[in-house]
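One chain of protein is taken out of this complex; the other chains stay put.
Chain lettering (A, B and C) follows the sequence in which the chains are written, and residue indices restart at 1 in each chain.
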Amino acid sequence: MPSVVVIGASGYAGAIAADLLWRHPQFELAAITAREDAGRPLHELYPHHRVPLTLEQLELDRVGRADAAIVAYPHGTAAPVVAELLARGLRVVDLSADFRLREVSVYEHWYVPHPHPELIERAVYGLTELYRAEIAAAALVACPGCFPTAAILALAPLAAAGLIADVVIDAKTGVSGMGKQPRDANHFVAVTENVRPYGVGAHRHMPEIDQELAALGAPVPVTFTPHLLPIDEGELLSCYVTPTRALSQAELEGLYAERYAGEPFIELVATAPGVRDVRETNVCALNLHADERTGKLFVFAAIDNLWKGTASQAIANLNLMFGLDEGLGLR
Amino acid sequence: MPSVVVIGASGYAGAIAADLLWRHPQFELAAITAREDAGRPLHELYPHHRVPLTLEQLELDRVGRADAAIVAYPHGTAAPVVAELLARGLRVVDLSADFRLREVSVYEHWYVPHPHPELIERAVYGLTELYRAEIAAAALVACPGCFPTAAILALAPLAAAGLIADVVIDAKTGVSGMGKQPRDANHFVAVTENVRPYGVGAHRHMPEIDQELAALGAPVPVTFTPHLLPIDEGELLSCYVTPTRALSQAELEGLYAERYAGEPFIELVATAPGVRDVRETNVCALNLHADERTGKLFVFAAIDNLWKGTASQAIANLNLMFGLDEGLGLR
Amino acid sequence: MPSVVVIGASGYAGAIAADLLWRHPQFELAAITAREDAGRPLHELYPHHRVPLTLEQLELDRVGRADAAIVAYPHGTAAPVVAELLARGLRVVDLSADFRLREVSVYEHWYVPHPHPELIERAVYGLTELYRAEIAAAALVACPGCFPTAAILALAPLAAAGLIADVVIDAKTGVSGMGKQPRDANHFVAVTENVRPYGVGAHRHMPEIDQELAALGAPVPVTFTPHLLPIDEGELLSCYVTPTRALSQAELEGLYAERYAGEPFIELVATAPGVRDVRETNVCALNLHADERTGKLFVFAAIDNLWKGTASQAIANLNLMFGLDEGLGLR
Partner (left out) sequence: MPSVVVIGASGYAGAIAADLLWRHPQFELAAITAREDAGRPLHELYPHHRVPLTLEQLELDRVGRADAAIVAYPHGTAAPVVAELLARGLRVVDLSADFRLREVSVYEHWYVPHPHPELIERAVYGLTELYRAEIAAAALVACPGCFPTAAILALAPLAAAGLIADVVIDAKTGVSGMGKQPRDANHFVAVTENVRPYGVGAHRHMPEIDQELAALGAPVPVTFTPHLLPIDEGELLSCYVTPTRALSQAELEGLYAERYAGEPFIELVATAPGVRDVRETNVCALNLHADERTGKLFVFAAIDNLWKGTASQAIANLNLMFGLDEGLGLR
């Protein structure tokens, strides 16, 4: 049974990855590490996960004996750890932004100087539904951001068909996406009974969405604005597409049905989904509407930002990398 | 001191109107009526309003002695009552949709056969900031819907300048907008930790927004989708405008500053507003962003759907109709 | 593989029971029925359960071919169905109050005339931890109410040791306990940012708690008050015991550790639990505090009202009735 370590398991996504691996029938969770909470049992931080392991300080010689690693570090700090793990022969799924963008200049414009630009070309973008074969063969998988996961799944069939002339993506997200570090912006009193846009015109997930839509065939800069909602987990993306030509509801539905036929974690649903419908699952629910009044196409996408948007997609990718069924351990 | 009755004070908006009138320095709240809860003290339904009046059955001869009425009935049922009250010489502020749309055919397409089409031309559209003079002189004021209030205030300066080529409005609203009747969709368990689009492509506030934008100079069908959030009051509209020509941030801000100079209840704010910032006020907060990346203009508008979106705007209009300061009794 | 039907699967608890059975490795979910929603796929009502069955009208001849049934009907309506199912030889787990109270007169005082008093003596009270052997042998198991489940588990060790002179139980519960029927009291606007006692001095779970505490050795009428909180699932009981003699913290902890040694779903936790810690689990978390200042003993108990408080406890009991591991299908 392959052994896996989770590097950075004290954050929300890392802890969920640890939980999924702990219960996984074909992986052994060998160790969990954390930079700040080393020495604390994970259940002290997350009683509901019921993972009876203690967070350790990262010791590369020790964790380097595992077969694979999930790295859940912030951007900029992930790359050096990833480099060390790859050098020791582990297969790595990285949850940070460090290896998502193919152009180092784009990364450095939006983030920081890249610590290991030479590794970028070795990384496969870990959107399971788009890069399944590449993921299976990869040593390094860069899991997409939560918003790009939903946005690209929502738009891929239209992008690939050259049907996107313009698109506005209005995103609504829960507070867990902001991380567990207490801040003014995630104080309960600031969030409850409120809704507020943030990162207006400047969110770092935009270049990632642009990159993938362009790769699919839609080289348009997206309009993308996230809004913070009083929910803990869950993400809803409302995508308003100006198509390059008129599409009927039937044609729109047909396009998606064909593209996503057989996909185990894509649900094409008949009414606009709520995020509760996909909570704590690896599912992306999509709903389609060809608007006769305006000629626009609406695509609504719901995911759990911590699951399909991060941790469970990482496990699905790990399954593929070890020749297992993509959905193993994910119900 | 002019006497005012509230017809339909058992709903959320009617009850707030009653509360505001009860504390108003220049109006006397003469009576409150309800169709279903007649005989019950209002504080039984709404302890926090502390209005020591009892809901009465509507008796037109009795309420007809007042100087003015606020009618808070559902569409289709409001018009007959409004007609009776006008016939008795009262000045009427109607909160329903019955007199908002100028074309009876448009009304009948979206709602029901119109009970009193002959009164439509006597009605003034009660968006205070746009029709102040007409409201002051009107016998019948049709208060806008909550979404149109925010949408039109958000877009009026651009529309009037002929700058809107296309617009997507993504709206987020609290549950109170759905009314107080218990339904599956407003059950706490259905709403908490959830967010969901509704009325996709079919919301009745669209023709109202279209009508007013066209009147201002932007004859474009709006793309408009509301989303239900786990909050009770408050509405945030994120408007994404494709302009007819490029605008800089400074030009955009200048346009709004000029248009809304001196407006007591419009706040142009430097960062994207949350709905908590305007809770239980008559304020519409607007934030502007000229997006260099896409060339689009973003306008974020926050109001309280029950206050500026309904009840407090009604009081502001009533103030104008009786020659009082628009903000009297609204802080 | 034994086949099981869920009678009344359109309510919250019945639907969870169906979901747990659908994924259960050793039971076959043969059918789900509902009185009002027959003909609708269950996922229409509960998309997140992903149970691909359609609710049927109850036909006793058809469901009577199953090996067992979970009945999730309201009190008074459950007993006649239970009687029919028993007559057809099924083993039945009933979630209603109909067979919880051993004295028919007590039942009829708090509820309605009992439709099948002759069956009461055949029923075993389904609190797994207290009646494990009897449940395994029973044809009819009456699952406890959600509050009694937590209250009795919280107090059993003290009651059995004759240590309870008096007890105040202050309960906090989520909205799902009230059922899915929309009502004024579960309207989102009534619940959010609010907390309110209900059923003061008159809650029907009191006689059930009294009965079981008396059976254990504490014949005291409990003081019990539930409060409605703005959460969907979860129940926290704060129990304040006046003991018959002084107890130290160590003695208190020893008493519980001994009584609950080996219990798979009782967690004795070092700090007062939150309901999130046990959400969607069959766990009852207990925290103990011997208060030096007042001499009182505090016991805090957290469960998920729909899981341990209803549906998952039913599955645990069903497991026992068919000789399976109590925790099968419950993680």
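Just so it is clear, contacts are C-beta pairs under 8 Å (C-beta built on N, C-alpha and C of every residue); 3 or more make two chains touch, one makes a residue touch a chain.
Model, not experiment: these values are computed from the prediction.
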{"item": "Among A:Ala79, A:Val93 or A:Val175, residue touching the chain not depicted", "value": "A:Val175"}
{"item": "Residue of C:Ala72, C:Leu95 or C:Leu236 touching the missing chain in the full complex", "value": "C:Leu236"}
{"item": "Identified contact with the non-displayed chain, of C:Leu53, C:Val168 or C:Ala215", "value": "C:Val168"}
{"item": "Full-complex contact with the absent chain, from C:Glu103, C:Glu193 or C:Asp325", "value": "C:Glu193"}
{"item": "Hidden partner chain, touching residue among B:His24, B:Lys180 or B:Arg279", "value": "B:Arg279"}
{"item": "Where the unshown chain meets subunit B, residue by residue", "value": "23, 47-48, 192-193, 269, 273-274, 276-279, 281, 285, 331"}
{"item": "Residue ranges of subunit A at the interface with the undisplayed chain", "value": "12, 175-176, 180, 182-184, 186-193, 230-232"}
{"item": "Touching residues (missing chain, whole complex) on subunit C", "value": "166, 168, 170, 172, 174, 192-198, 200-201, 206, 221-223, 225, 227, 229-234, 236, 238, 240, 242, 272-276, 279, 289, 291-294, 296, 298, 300"}
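One rule holds for everything that comes next: only the chains that are shown with their structure count from here on.
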{"item": "Farthest chain relative to subunit C (centres taken as mean CA coordinates)", "value": "B"}
{"item": "Most central chain, judged by mean C-alpha position against the global CA mean", "value": "A"}
{"item": "Inter-centroid spacing, subunit B versus subunit A (mean Cα positions, whole Å)", "value": "39"}
{"item": "Centre-of-Cα separation between subunit C and subunit A, whole angstrom", "value": "38"}
{"item": "Inter-chain centre distance, subunit B versus subunit C - centres from mean C-alpha coordinates, in Å", "value": "46"}
{"item": "Subunit C residues counted as touching two or more neighbouring chains", "value": "192-193"}
